[in-house]
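Handing you a structure now.
Omission of a single protein chain aside, the complex is shown with its protein chains in their original locations.
Going by the order they are written in, the chains are A and B; count residues from 1 in each one.
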Amino acid sequence: MAIAGLLVHTLKENLQDVERQLDSMPEMTTYGTSEDQYIIVVAEAPSEEMEKRVEKIKKLDGVLTIYTTFVTVEDELEDE
Amino acid sequence: MDITRREFLKYTAASSAFMAIGGPLAFAASKDQTVDHWVKGVCRFCGTGCGVMVGVKNKKVVTVKGDPNNHNAGFLCLKGALMTPIIYAKERITEPLIRKNGKLVPATWDEALNLTASKFKEAIKKYGPTSVAYYGSGQALTEETYLASKIFKAGLKCNNVEGNPRLCMASAVGGYVTTYGKDEPCGSYDDINAATCFFIIGSNTSECHPIIFKKIAARKQADPNVKVIVVDPRKTNTARIADIHVSFKPGTDLAILNAMAYVIIEEELDNYRFHSKYVNFMDNQKNKRTFEDYKKFLEDYTPEKVEKISGVPAETIRKIAKIFAESSATMSLWTMGINQRIRGVWANNLISNLHLLTGHIGKPGATPFSLTGQPNACGGVRDTGGLSHLLPAGRLIKKREHRNEMEELWGLPKDSLNPKPGYHTVALFKALGEGKIKALLILCTNPAQSLPNVNKYRKAMARKDNFIALIECFRDAETVKFADVVFPAAFWCEREGVYGCSERRYSLIGKAIDPPGKCRPTVNILVDLAVRMGVDPKLVPFKNSADVWDEWRKVARPTPYNFWGITRERLRKESGIRWPCPTEDHPGTRIRYVRGEDPNIPKDYKHKYFFYGKPDGKAVIWFRPYKGPAEAPDKDYPFVLTTGRVIDHWHTGTMTMKVPELRRSFPNAYVEINEKDAKKMGIQNGDRVLLETRRDKMVFPARVSDVCRPGLVFVPWFDVNLMINKLTKDAFDPGSKQPEFKICAVRIKKV
Partner (left out) sequence: MSSKRFLRPPGARPEREFLARCLQCGQCAQVCPFYCIYMHTGFNPFISGTPQIDPRKAPCHLCMHCSEICPSNALENVPKEKVRMGRAELDRTKCHTWQGFIICRSCFERCPLKGRAIVLEKGIYPAITEKCAGCGVCEHVCPKKAIVTIPTRFVT
């Protein structure tokens, strides 16, 4: 499993909506939002899946950009 | 740890995202599970008085963290967080020591106590009670200072009771007493969260009071309209967050403060209603004058005239005066830059003048507020009267009615207390050098490093015919070299006691662990010593510090200090309470001198403000003329030398130098020089630079930066090997007797 810390920047009016949708996605945890419409998200996914999921978030209504702040794939390496 | 690796990684991922949007992170995830129990306490270092929690495991202190319920809300600076190694330092003294043939050798408690008692008794018998003295500290517990002061003043009839707060706080006391009639600030830390303008003068809050600085920075962050004015000849980190940093020729601050008052009146920004009702105008000879006289007095201090004195552009003075007066709530903060001056009391008065003139007082966020340098200078020494001219709770030795009051409370015959104030610190050590003091008891302080012009006073302490007893924890403290007897004391959380910080807040340090070896709590040492010295045992019927606390509460009860409601039980439960606090259900006082806030003022009092320290209830605006430093730079000594602290060390470094992390970050003292001066003299980082004053010379490694203004050099005073106090001057304020550490003339040379 890869674990990634993400910052999702949204439009003001879509903030709550996006947060709800993120919460409903599997293996996606939100840790709150900031005043300037950033949502703090931690995503867990097999590393080959990760990119796809991030793409999916990008396509949500009102999402401006996604910043990746942290990625670890350590566990996978250990598994091998 | 009960979190899994996956959870940990998720936290890490989330925290990285938090960081990216620039917020601090306070995860409970790292909760330490390995501690048996937590004991509440107060930080051992600066006067901020942060609450701490001491983590104990297997009867040993393993960690220290911030107390979330105290004013610091769980925050600590690095010094406070790294307290543990100090407790277990290998330099701890664990048994009594007696000097024999020039060497300190272990002895029993009886030997050490009997020897000390006999020396004191002998001196009193031969030379009278003024031949002995006590030199205390703003780091000793409140109970310890109260007790020592009582033993000497009531038991031995000796008023030579001094303490290192004379070196750091005396001018602030003088300022408060002359302006408001009573010592201690009227505001509290709560004001920081309400102020819209911070006027910081003579204080490097960022390094010396990091937690207060954090509050100020957070306040500024929360509201972009908050203005910060820093008046300091050094461009410290405090000055870096300022909207306006005013750099001036060191020692000209009195002129600047008067010029600000001039501008405030000229621009009609003074609060006429306030100062016509609650303020008296007084000139230097204590004659009552009028507002018109004050205006005339200030004509010598127009910004244009002061520009010539101070080097600050008149425009800047106008600007800061306007910001000061126009803000909705201005809070002034100051420390040693104002206090350690030959006119420290006047400088304190002048800051209060600005507040009284504009009415920026007694409202949330609007207050003059002096910061203390030591954890217990306010609560311990100023309040308990641990100085040579004071009696407990703001009473004066000079006043007969105050003496009589204390005689009654202490159960002494009427008029039995010595009516003559004792030596102040500089005079005390001078008298020691002249052989007038035969026996001296030093508690919890390190005068062999901290006195100004210290060579002179080290010679005094080294005299063979005087006897110095020391109550100390660490054998490498410089003063130990001069001691004839050393008593090992229980350190910080090894005994229970109360500290009182800058904002009149009393908090309890709980006992977390047992002291090592034969160490004993200082209260017990003092009681034992007093009895052996022949002090009436009825005067010292104390088994522990809690007993002393109860008496101290009783003694303060009839005064405006009244904290009868701060009982030991309450202190154990709550994280600090601010006096006045007359009853057990009183929550403590945020603002003094205001009806409805201060319990000393009747609820139905006819005016809103009542400065009850003054006979007519009015505070005073003083006409204080400009006076330069005692030793201004000249042709031979063209630079100004100033001293101070660095963030990672505290005072003489006896404690902080024992922490590897702190030691690594500042291993030795240095001289800070401005880039322009350095360029002229070809000095680069690390070059050896000779500093020479009229008293001594010494070589320091250089640090070249833009912090000092040209013509100014700075040396921190924590380093025992490079003792800058050998160079400083021992001129002192004639009012407060506080020495001028901050300014002396120096010449510098690359070697």
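Note that in this section a contact is a pair of C-beta atoms (placed from the backbone, for glycine too) under 8 Å apart; a residue touches a chain by one contact, two chains touch by 3 or more.
In this text the structure is predicted, and so the values were computed from the model without any measurement.
**Q** Indicate each shown chain that the hidden chain touches within the full complex.
**A** Within the full complex, the chain not displayed touches B.
**Q** Taking the full complex into account, find the residue in B:V707, B:L722 or B:C744 that is in contact with the omitted chain.
**A** Going through B:V707, B:L722 or B:C744 one by one, B:V707 is the residue touching the chain not shown.
**Q** Of the residues listed, B:Q221, B:S276, B:T290 or B:S416, which one is in contact with the missing chain?
**A** B:Q221
**Q** Which of B:K57, B:R240, B:K414 or B:K749 sits in contact with the chain that's absent?
**A** Final answer for the missing-chain contact: B:R240.
**Q** Please give every residue of chain B in contact with the chain that is not shown.
**A** Residue positions of chain B that touch the missing chain: 12, 15-16, 19, 22, 24-27, 65-66, 74-78, 81-82, 206-207, 210-211, 213-214, 216-218, 220-221, 235, 237, 240-241, 646-648, 661-662, 664-666, 684-688, 701, 703, 705-707.
Simple rule for what comes next: only the chains that are shown with their structure count from here on.
**Q** With chain centres defined as C-alpha means, what is the inter-centre distance between chain A and chain B in Å?
**A** 51
**Q** Within the complex, which stretch of chain A touches chain B?
**A** 1, 3-7, 29, 31, 34, 36, 38, 40-42, 44, 67, 69-70, 72, 74-75
**Q** Give every residue of chain B touching chain A within the complex, in rising order.
**A** Where chain B meets chain A, its residues are 5-6, 9-10, 12-21, 23.
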